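A protein chain is absent from this complex, but the other protein chains hold their places.
After this line comes chain A, so read on.
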Amino acid sequence: MKLFKKITFTALAAVFAVTASFAGAASAAGSLSGKITINGSTALLPLTLQAAKEFQRLNPKVRIAASGKGSVTGPQAVKKGIADIGACDWDASIDVPGFKAFSGQVANKVAVIPFATIVNKNVGVDNLTTEQLRGIYSGKITNWKQVGGADADIVVITRAFGSGTRVNYQAKALAGGDIVKKEKNYKETGSSGDMKTAVATTPNAIGYIDLVYVSGDVKAVKHNGVAPTTQNVINGSYKVWAYGYYMTKGQPTGAVKAFIDYVQSKKFQQGSLKKLKFIPISAMK
């Protein structure tokens, strides 16, 4: 069982045996206290909460309060001063399609996030090309038979504007293609969980989601013939992925820096982060 708490010491002697009466000057470390507030990406929220739990064991007096409302709200919250860290699925310190850079903010890489195209389990299609996906999300392709499936209307599920998953999916899976709002067979969702639920419960639906959220109630399809797997992301064959970032107002300091350092540490990256099905940032060459 881990204590995690580190206590620094001022005296150190390389001795073989020490006894219960061994005493000396030592100082308490892990003495950080205060509150760290984090808002933004719902995709990064499970990672943030897991890291918060582990970091709190190192620093019991630190309160980490997190919330998720889509990536763009991360740097927005930092800019407004209502969060210390903005969790965002893109580097918000630079311009990306649809969003201007948040000047003065620093992007701290924390994870690699693969995204997958998912369909309802009644859909017979197993692979979609970039062009086919551009057609589906632009509204030019409306029936599954146009891409090798059954004769059934395609129900397009997308994330709402401001979602990092949407930004990255448009950039990587659609190669910059548009997502066009439609009058029918179209739905926008506000979170990764809502997206999965919508696709899982809507026959003939298509959507997209972080790979971590793919489970047996939806079907992940190949992209240009390549399966969305961690291995294919790492070996470079699967292109629909992005870094996840913690945005901060300038370089992080104090408890915020200590928390980001912990998330970026080998211990967390190779341990809990992988078990939550994210990919360590060091895995990408």
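Note that in this section a contact is a pair of C-beta atoms (placed from the backbone, for glycine too) under 8 Å apart; a residue touches a chain by one contact, two chains touch by 3 or more; residues count from 1.
Operating definition for what follows: contacts and distances are computed from a predicted model.
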Protein name as given in UniProt for the chain not displayed, "ABC transporter permease", "TolB protein", "Chemotaxis protein CheA" or "Cytochrome c oxidase subunit 1": "TolB protein"
Residue among A:83, A:155 or A:240 touching the omitted chain: A:83
Touching the absent chain when the full complex is considered, from A:189, A:230 or A:264: A:230
Residue of A:49, A:152, A:171 or A:258 in touch with the missing chain, whole complex considered: A:49
Selected residue (touches chain absent from view) among A:62, A:155, A:205 or A:260: A:62
Where the missing chain touches chain A, by residue: 1-12, 14-30, 33-35, 37, 39, 45-46, 49-50, 52-53, 56-57, 60-63, 65-70, 72-73, 76-77, 79-80, 82-83, 160-162, 193, 212-213, 215, 230, 267, 270-272, 274-277
